[in-house]
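Below is one structure, written out as structure tokens; the observations come after it.
As you look at this complex, bear in mind that one protein chain is not there, while each of the others sits in place.
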Amino acid sequence: MIRFESDYQEGAHPKILEALAQTNFEQTPGYGTDRFCESAREKIRAELKAEVSGIHFISGGTQTNLLGTAMCLKPWQGALSADTGHIAVHESGSVEATGHKVLTLPNTLGKISAAQISAFCREHYASLTAEHTVQPGMVYISQPTEYGTLYSLKELKDIRQACNEFGLKLFVDGARLVYALACPENDVTLSDLARLADAFYIGGTKAGALLGEALVIRDAELDRSFRYLLKQRGAMLAKGRLLGIQFDVLFTDGLYREIGSHAISQAARLRAAFAGAGYAFRVPSPTNQLFPNLGEKALRAFEGKYALSFWEDAPGGKVMRACTSWATRPEDVDALIRDLPKA
Amino acid sequence: MIRFESDYQEGAHPKILEALAQTNFEQTPGYGTDRFCESAREKIRAELKAEVSGIHFISGGTQTNLLGTAMCLKPWQGALSADTGHIAVHESGSVEATGHKVLTLPNTLGKISAAQISAFCREHYASLTAEHTVQPGMVYISQPTEYGTLYSLKELKDIRQACNEFGLKLFVDGARLVYALACPENDVTLSDLARLADAFYIGGTKAGALLGEALVIRDAELDRSFRYLLKQRGAMLAKGRLLGIQFDVLFTDGLYREIGSHAISQAARLRAAFAGAGYAFRVPSPTNQLFPNLGEKALRAFEGKYALSFWEDAPGGKVMRACTSWATRPEDVDALIRDLPKA
Amino acid sequence: MIRFESDYQEGAHPKILEALAQTNFEQTPGYGTDRFCESAREKIRAELKAEVSGIHFISGGTQTNLLGTAMCLKPWQGALSADTGHIAVHESGSVEATGHKVLTLPNTLGKISAAQISAFCREHYASLTAEHTVQPGMVYISQPTEYGTLYSLKELKDIRQACNEFGLKLFVDGARLVYALACPENDVTLSDLARLADAFYIGGTKAGALLGEALVIRDAELDRSFRYLLKQRGAMLAKGRLLGIQFDVLFTDGLYREIGSHAISQAARLRAAFAGAGYAFRVPSPTNQLFPNLGEKALRAFEGKYALSFWEDAPGGKVMRACTSWATRPEDVDALIRDLPKA
Partner (left out) sequence: MIRFESDYQEGAHPKILEALAQTNFEQTPGYGTDRFCESAREKIRAELKAEVSGIHFISGGTQTNLLGTAMCLKPWQGALSADTGHIAVHESGSVEATGHKVLTLPNTLGKISAAQISAFCREHYASLTAEHTVQPGMVYISQPTEYGTLYSLKELKDIRQACNEFGLKLFVDGARLVYALACPENDVTLSDLARLADAFYIGGTKAGALLGEALVIRDAELDRSFRYLLKQRGAMLAKGRLLGIQFDVLFTDGLYREIGSHAISQAARLRAAFAGAGYAFRVPSPTNQLFPNLGEKALRAFEGKYALSFWEDAPGGKVMRACTSWATRPEDVDALIRDLPKA
């Protein structure tokens, strides 16, 4: 079985395992204060080309999202998110468990717009009973989105402006950021994110690390006591070096970019093949996730050979998700393309 | 510098790194449902020799403790703990962040007793204003304790009985359990813990894993929906295999026991040397942590050569903590013993 | 200005003020343990004609709702509610502040159905990633609803059955229950609610009390420690008698029924007048709230004379809410009817 179900089904990029082995017996202090974490922070800062206050390494996406909302929001505030946003749908109520409501806006291809945010806030503050509803305190978006689509730099700047107008923090989930950055259609750089978001993260788990996300906090006030929160929510690893070493490797000699490029080029091959064979896509996603609408014929042809993940039912078949990653083998892509029937 | 500051200053036991490398390209489903996790669970169950409902792998100790309290307590309940308990002192208010108070009892050598628990509960329920105070809902202890001391089987059984009498859950923090189990003075087995505690965990982070604790839940009711909580608090790793592989290795061919024995034997050598040189100990701890009271002479002799961690000031010097682990090299112990001046 | 904006714009029914004055100097113990609370509980129990575990008096609706959800839900669970439900929209995220998500279902005239609940739960448990979403743990409905509509006994029984099938608690918000009970269209009695709901409440604030809701808890397990929660959330009044005296009066000599009947008969007069003059209603609500769709002509005619509350914009005008209550004066209704222009 060749699996295209997700971008986290293998272990880690081999260079990461090598680095873990090489450094294994070095004794370091714990809790993210070791020299590997420091080195990784410096390398990331060099890529950001922008002033940020802190960089913190965290085990996974849900944890980073819940720390981000807990950090950004006052007790009576909620987080604006697309109704398809990961925090709105797939994190078991993690934001609510920190005491905050997720305020959903209808998505367009997984995205929300500055106009929607402004309209929501304007209506909120215009209401005579505003205090009987949840005050919007931040905007949560992800780049790329749940549907693999991208915010443009223009869209991001507009959202920032809306945030400024209504006193909202802007938090960007970058669990799959590696695949956005490598995408020809993308015009949002790490530096843009560092300047426009109050906090954002650079995903590691889905980019070849065993685990780990690098949370970048621009604002000094938010950053100052963040490590208390990190510890309080069980997110501060005793062997913090495990995360530092991995990000240090990812940001050495362009490995992070290389991982992204590889996945994007393999995704492009799959995309062209599906399109060429006459399949429609649920959304036009330019990143490492594809959502072809497959009929019975294709599903039967794949059975037992190629695993995609089920997304939703669709007229005449099923929308399936195919993912590529750092680990996708070109020969596996070749094989699927070869076996793909006409729609 | 030779470091005895903690038992988590190196990476992982080499066998763990080997296993990660060997399995690296195998594709698995995520979130702890892979074959490595299953295998690790089976091996742990075999050691437990007792019926338990579930075994879950979690990144670290604070996270496991907060999940445990959130799982065991009703909203108006608190956790009884020694005033030196990790949840009471060193977890940044993680239990309070889940909405619960830690109800502290004065420790004796890091321990609390069944008699203290019963007295607290009796007084609570006898009060006319019981409802104006926090209802005790669980007991939190650790084996070994923060001071490296051990509960005996008799003490543990008595605590279980007190819990039964007052409707309390019993949760045992086993972050350093490996070092209790390997200790000649210890008479509490894994099987005893599985039968006496509602939930307990087998520490990995301090026992040679990169990270990871194995939470064992006896009660079916507590276990049934635990994975929701795991996800909600950001504790469910996408690449859950990372934890499964490690525990699988630790519980293969007696590695877990071997790691414990090694650390305990090196700790015994240090203990004998300190005692022989005339040093007193803060507490008589039989496990992998020693708390010698060192004067200026010893502190100067160690300077720049041996790192211990500061514990507290004491008359005539400082109580320092020395830890051994799976990674402690006998020749490093030799060296320290050689350089240790008379008290 | 004659006000029909809400049912809580006056003080209290005169009999309540009389009782407060008469009992004022009697010394009682605090916290809801006084003889007035006891007497009120007995009178309510007599009306319920069903076995219930506890009756607790609470200051207001939002507080009762948040106590109810905190009591019913496990940490990883959420409350199913109509998307128009008070907890979903108008309580400032109070449920989320207790750590729980409100899971909304699309309403039909303010109501949700057993079929919707079952479908939601079936889909939830069928999902391979159920644990990545919020587990439904209870159903929240109100009688009457936000739109003044009523659940029939058949609908309520079906919801109870769906709750049984999926392990859900059923909580009924009865802030305006007095007006449902007095409604000719209603076939759900207090006794039905006591038997079908795990907990429900009998509103006082909108039924002539200064403040206060009587929460009825059927289940012994939920009730046992409820007073801890009551105190913990700041809902236990030192002078609990204030609530006891009021409910004692409301449930003496049928005052509660009388209050309901009066409001319903005045609402019926308004309803007939609006209908007769050619106005449509946003929803066909048989209780004390009416939602006529008023055009410019009517709005101008009312200006400065009759206050209704704005509900929403509508084609050709505005949907306005008119409420009657225990305090509505028939002559005020006469006046409005007299001044009501043809649509």
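Chains: A, B and C, in written order; residue numbering restarts at 1 for each.
One rule holds for everything that comes next: a contact is a pair of C-beta atoms (placed from the backbone, for glycine too) under 8 Å apart; a residue touches a chain by one contact, two chains touch by 3 or more.
As the structure is a prediction and not an experimental result, all values here were calculated from the model.
Visitor: Could you tell me which of A:22, A:164, A:191 or A:225 touches the chain that is not displayed?
Guide: Final answer for the missing-chain contact: A:225.
Visitor: Of the residues listed, B:7, B:131, B:198 or B:248, which one is in contact with the missing chain?
Guide: Checking each option in B:7, B:131, B:198 or B:248, the one touching the absent chain turns out to be B:131.
Visitor: For chain A, which residues lie in contact with the unshown chain of the complex?
Guide: 31, 70-71, 74-77, 98-99, 131-132, 134-135, 225, 227-232, 236
Visitor: In the complete complex, which positions of chain B touch the hidden chain?
Guide: Answer for chain B: residues 75-76, 78, 89-93, 96-102, 129, 131-134 touch the chain left out.
Visitor: What does the interface between chain C and the hidden chain look like in terms of residue numbers?
Guide: Touch with the absent chain occurs at residues 1, 3, 5-6, 8-12, 14, 17, 20-21, 23-30, 59-67, 91-94, 97, 205-206, 210-211, 228-229, 231-239, 241-242, 327.
By our rule, only the chains that are shown with their structure count from here on.
Visitor: If I average the CA coordinates per chain, which chain comes out farthest from chain C?
Guide: B
Visitor: Per the centroid of Cα atoms for each chain, what is the distance between chain A and chain B, given in Å?
Guide: 34
Visitor: How many Å are there between the centre of chain B and the centre of chain C, using C-alpha atoms for each centre?
Guide: 49
Visitor: At least two partner chains per residue is the criterion; list those residues in chain A.
Guide: 91-93, 97
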